[in-house]
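Every protein chain but one is kept in place in this view of the complex.
Showing subunit A:
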Amino acid sequence: MKPPAKMSKPTSLFVIFFSLFVMSEAVFEDQVGKFDWRQQYVGKTLFAHFDSHSQSSKKLFLATDKNIFASFNSRTGELFWRHVDKAGPEGTIDILLLHGQDALMVVGGGRLLRSWDTNMGGLNWEAVLDTGSFQAACFVAMQDTVKHVAVLKKAAISLHYLTNGHQKWVENLPDSDTVQYQAVYSGGEEEVYVLGVVPNSHLTIIAYSLEDGEIIKQRSVEAPWLSSVESSCVVVGHGVLMCVDTATLALYALPIQAEEAPQFNQILLQSLDLEVSPGFQPVLVSSQPHPARSPISEFFLQLGPDHHVLLQLNADGYTIAPLRDFQPAFLVSFSTTGEKTVAAVMTPKNETACAINLFSADSGRRLLDTTVIFPLDLNGGKPFKLYVHAFLKKDDSVGYRVLVQTQDHALTFIQQPGRVVWTREEALADVVTMEMVDLPLTGTQAELEGEFGKKADGLFPMVLKRLSSQVILLQAWLAHLWKLFYEARKPHGQVKNEVTIETLSRDEFNLQKMMVMVTASGKLFGIDSKSGSILWKHYLENVQPNAVFKLIVQRTTAHFPHPPQCTLLIKDKDTGLASLHVFNPIFGRKSHIAPPALPRPILQSLLLPVIDQDYAKVLLLVDDQYKVTAFPSTKNVLQQLQEMASSIFFYLIRSDQGNLSGFRLRKDLSTERIWEVVLPTEVQKIVAVNGKRPNEHVHSQGRVMGDRSVLYKYLNPNLLAVVTESTDAHPERAFVGVFLVDGVTGRIIHEAVQRKARGPVHFVHSENWVVYEYWNTKSRRNEFSVLELFEGTELYNSTVFSSLDRPHLPQVLQQTYIFPSPITTMEATLTEKGITSRHLLVGLPSGAILSLPKMFLDPRRPEVVTEHSREENLIPYAPEMPIRTEWFINYNQTVARVKGIYTAPSGLESTCLVVAYGLDIYQTRVYPSKQFDVLKDDYDYVLISSVLFALFFATMISKRLAQVKLLNRAWR
């Protein structure tokens, strides 16, 4: 680190000393991957293509709702490469088209047209498109070679060269304010057809010349039944537009390229002996194998959720022949290899499996030996989409691989004959909340514990029980020794401990835990924190996409034989109604305990430290009438609640009303409002609120000053940090406010207003400090500010803390620093006893996670170094906050779009477990004060023990010699 030039020499020396002191944190090269792992995800698949460029290609291309374009190895499911675009609508992938080695992509609602090289994943070119929302795009071929791509916008169509992205021509669409242009079609001729619709009136077909974009012909066809081309029409055969209408229950065929005024030809479904399931919108599926040729004349018509029909358009272009009826059939898909087009159909087989079969598209005949079994996971979602890759085998028969996307966003790749090659749980790309739960003791440990849990039944049985458990322990120990001996003979790399749910047990220092992750799709995962393997998953159906989740650990593993218990509160944003999912976090099984019925919308929940007779903590649910429901609600609990009611408080914050209010519980489980603070919404908006973490321990109650007196910390467990942002976004008038409010009394302990500042504000509230980060609009930089609260040199009451009896306001110290990077999330480390110094874990947009010592964010950092400040080890104040690369705990394992960081204490005081999640999941351990309680990895046991033994023997020998000498002297 280079100290600022204005620093005096001793100061800079001091800084250098400190930077050396905190430096040795980085991972050694041989420690890479030893304690940490990363998993990369892409999100829910929107478009998927197989690389059909060469026969042996292993590539699979995906575009997802997380604005990611990725390539997978289809044999292993590993990522080849991944391009992460901007989050939000600016980076949305509208369409992905694949032709040969080029992948064409329209990005950001028709903002950009990109071409990627599929081999290496490099960008070929990028073209900025004219404004206008994107409608459709297709390849345009000329004399059997694909040279152009047509992009249809709301009011214009443009043609681009495939080689360099240059625009060949752009034409405004006529009457674009009344006609909704929705589709573009090219069948390899000299024309590009644009299809537009005036809903419930007519269809417009415009043919553009490929050469110069001139309108060759423009037709208008009466179609009063048609509302959308996109959802109900496809092109089949030689340019025949096929539409389906629910109201008239008929198919309509229309030749697009017809010279004279064309007419829709109605074919009633009844005439084909077909019937639509009630309330179902029929869907058409067609296939255009090559952009230079017209689509195949076979197409699927979906008539119900599990009813598909394969139809064929006859050569005359007007009549339809049904080829085969598939019922039941969940999913269908076309695939083409060479000249053969096949249809894959997924049919249910039994409760736990589906069968996929191939059918010849032109005849509807089933191809022999093409059945593949897709195992249905009972804890997963239903199949949602089918992507089929057909290829010709050596004997000219058709083989295929299939990628199945399920509702829980999982991708399963299956190969013939019915082997699941890999599965990717893409729901993990959107983790909402998580908890880490201690693993249970091993069976033997549990056996021993259980002995004390059981009731005593006489002396003799107890002795027997003890003996039997001792025998079991001995057995386990011998087995362990044997395993050690057995594995010691194998080379180191081959020893692989497969973690399964049966072998799970707590390790010596409780470093291995179960990560319970809740994803936005409603799928829950149990992941082993040591290896990252998914041990259980559970898909909750009927979870709304915008649902809010809150995960609560009600009972940990410490209360054997009671199983641990987690409760997930799921609240539907639209209706406000909530439901509880109670499960065992170790095995993922749904608990048999029935959660209470919640007929009213739930506002908040509150976990009490009160436990019922089964050691489960009591969860209070507050509904919209401020009535409280307890879970579990046994007699015992209700009695305890009545006794404690006067000391149970809760607060609710309504951001839309700018309202903070506090409530007290009454004995009858109703509540009374005891305070209210209103922050006018016209001026500022509450963005976030944070109390302290309930499992946080603070070991030291004060700080030692240079003169060896104590500055006591203001450790108010009821303190809330409320962050507001101004509604006025003008850089001169914008501000960020931080209010420290006592949650019991509503007293505002402190307010800090940062003028000329703007959000997003990231903050951490812990111990006696709040650290927040904002954007300074005046200096245009990111700034960190720290607030620390002290009670003074005297404690008001050292034995109990009651918010109701605190007459003095704390002393507040604040300091601000410049941070050279924006940040995306922030969290503080947490250890078992709180002795270890704290670090802040800062997620940066670059994907790095910075471990920033709290020592640097200390408002007592002096501007002038004095004897006392040196005594206290305070770093002299420097406005710039350094970022050192060795502080990146994830070295080069960047975590894309880090959204949250979770910290959990381990059994070792020095060690804190960290999980960063976002698009990727990264797990590691951090040692904020280094590993003071563990011998280092490279500790030289051999040397130390050999020295010890040598010294021991030397002592023995010299003792003997000394004895001999003494004896001799005595004889003298």
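The working rule: a contact is a pair of C-beta atoms (placed from the backbone, for glycine too) under 8 Å apart; a residue touches a chain by one contact, two chains touch by 3 or more; residues count from 1.
Quick note on the criterion: contacts and distances are computed from a predicted model.
Participant: Given the options "ER membrane protein complex subunit 4", "tRNA (guanine-N(7)-)-methyltransferase non-catalytic subunit", "Ubiquinone biosynthesis protein COQ9" or "Dolichol-phosphate mannosyltransferase subunit 3", say which is the protein name UniProt records for the missing chain.
Facilitator: UniProt lists the chain left out of the view as "ER membrane protein complex subunit 4".
Participant: Quick one: say which of A:Thr145, A:Ser670 or A:Ser802 touches the chain that got left out.
Facilitator: Of these options, the touching residue for the absent chain is A:Ser802.
Participant: One chain is left out of this view; which of A:Leu392, A:Leu652 or A:Ile818 touches it in the full complex?
Facilitator: A:Leu652
Participant: Return the single residue from A:Val198, A:Leu441 or A:Val710 that touches the missing chain.
Facilitator: A:Val710
Participant: Which of these, A:Leu608, A:Met855 or A:Ile883, touches the one chain of the complex that we don't see?
Facilitator: The single option touching the absent chain is A:Leu608.
Participant: Under the stated touch rule, tell me which residues of subunit A contact the chain that is not displayed.
Facilitator: 548, 550, 569, 571, 578, 602-610, 620, 622, 644, 647-655, 686, 688-689, 691, 697-702, 704-705, 708-710, 715, 717-718, 743-744, 793, 795, 797-804, 971-972
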